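One protein chain omitted, others in place.
Each chain carries a letter (A and B) given by its place in the written order, and its residues are counted from 1.
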Amino acid sequence: MIYKLSEVVVFAVMTIASVALWFTAEALPVSKRYAQVDSDLWPKLVFGALALCCAVHLAQKVASLRLASSGGPTPEKTALKSAMPEGYYLRLTMTASLIIVYFFALQYVGFLLATLVFLWAGAWLMPYRNNVAKIAFAPIFTLFLAAFFNYGLSLSLPRGTGIFYDLSQALF
Amino acid sequence: MKTLERVHLHAAVAAAAVAIVALPAIAQDYPSRTVEIIHQYGPGGGTDRFIRAISAPMQDATGESFVPISITGGGGVPAYVTFLQRPANGYTLVSISPDDVINHALGRIDLSTVKPLVRIQYDQGLLLVSKDSDLKSIDDVLAAEAATPGGLKVGVTGSAGFDDALVGLFNESAGIELGTVPFGAAEMVSNTLGGHLDMMYEEYGATRGLIESGDLIPLLLFSDERLAELPDVPTAKELGYDVTMGRWRGFGIKPDTDAADVETLVALFRDAAADEGYKKVEADSALQYRSEFIGPEEFQTFLDEEIKTYTKIMNQLGY
């Protein structure tokens, strides 16, 4: 039921967003030379069609929601919802936030440190019995990758800022 | 495997300690690692090739590489923004060309945030047609335009960039209305050869193979004098249209870079521009006629002049 409601909300938002973006295209600066094939020509086609499709889909969803609430037959989607494993959203949030923290860490503390910690943290997200592998894998993979990019391909990796920049620079 | 790992770590920590102590010494032996040169054109294009050619003698001299970093699209703004995000440590340069001056004139970027270093190449462009075209000379072009103004379409590369400005200026001075259609460099050539476009604007170096095979016929040269390679192609100037602008290529660096490093770089570029191997690459593209090496002060003066010129042109063209 929550899933079906969220579907309605998502497609409603998309319909509104497409209409809004259609008007953003309308407001684009006009070019004198290419007036007949201006910047807004294609965006208007795309967003117009998108708004139309989202609206149609939204109507379908609302109709099926009303059918469901009136005790009608429930289609296959509810089965999908109940199959969702326990702790799904917790793990999803943790994985997503870990990746985002890693993204910022890359920029501030550089590749080596950030990657090492990220790999260690990532390995503990899911139960896995082999603790030795968990601990050993992160440094091996980090150093291998750093060596591969830096010496094998001579491409630079994020070095971080401030003291981390100097440290990284000394290492590779 | 595990002990090996530990050895690596020890070595790394030791190296880190040494390097932190030795930090102040780094400035003296500049450059001590790869120098990156950011540019806004595709890999394999004129500027990319220029950077590779000029950096070959510099690599021989220093033992460090000078590599082009191509950040294409967005009219060159993303390339410039990337340059601005780099630290002022002398290891990031940016290529400067008329496209950047136009971006400055249009307010897309601010060229006062870069210190001009050296200008090396000065190119000249051509109006070219396919060998199957009905247009056999620039007179045919003028006649066709007189009959139906705006009927002819010229392929250019980039949107609201240098090519566009040059064709616009030629239109103004010849009193015609050639329409410009932006294309990618390769599609522009294939569309001209296939007869979809009436003409195209391009430099000599990129089209030399097709000119020599007779597939593309140059009609007009935008320069002060005719090229020795193309003695029969008239210049716009001799026909009475004062359009001689060419694409030039130079480099810039962050303004607060160490002065000693800047001096080292300028000297390196000066030697490289005089190198035999580089001279040959230059001559292959008929670039030797107008190219002249100029250092930071002269380049700054030149750049200020260009900014005035292009601001005026872009205003005239209604941007």
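What we mean here is this: contacts are C-beta pairs under 8 Å (C-beta built on N, C-alpha and C of every residue); 3 or more make two chains touch, one makes a residue touch a chain.
Here is the rule we use: contacts and distances are computed from a predicted model.
The unshown chain of the complex is recorded in UniProt as "Tripartite tricarboxylate transporter permease", chosen from "Formylmethanofuran dehydrogenase subunit B", "Na+/H+ antiporter subunit D", "Indolepyruvate oxidoreductase subunit beta" or "Tripartite tricarboxylate transporter permease".
Residue A:92 is the one among A:92, A:147 or A:163 that touches the chain missing from this view.
Only one of the listed residues, A:5, A:28 or A:163, touches the absent chain: A:28. Within the complete assembly, B:194 is the residue of B:87, B:149 or B:194 that touches the hidden chain.
One of B:88, B:142 or B:181 touches the chain omitted from the figure, and that residue is B:181. Residues of subunit A in touch with the missing chain: 7, 10, 14, 18, 21, 24-25, 28-29, 31, 33-34, 36-39, 41-43, 46-47, 49-50, 53-54, 56-57, 60, 76, 85-89, 91-92, 95-96, 99-100, 102-103, 106-107, 111, 115, 118-119, 121-123, 125-128, 130, 133-134, 137, 141-142, 145, 149, 153-158. In the full complex, the hidden chain is touched by subunit B at residues 36, 42-45, 48-49, 52-53, 56, 65, 69, 71-75, 77-78, 81-82, 153, 159-161, 179, 181-184, 186-187, 189-191, 193-197, 208-210, 212-213, 215, 280-281, 284.
The rule is short, and it goes like this: only the chains that are shown with their structure count from here on.
Subunit B has its Cα centroid 37 Å from the Cα centroid of subunit A.
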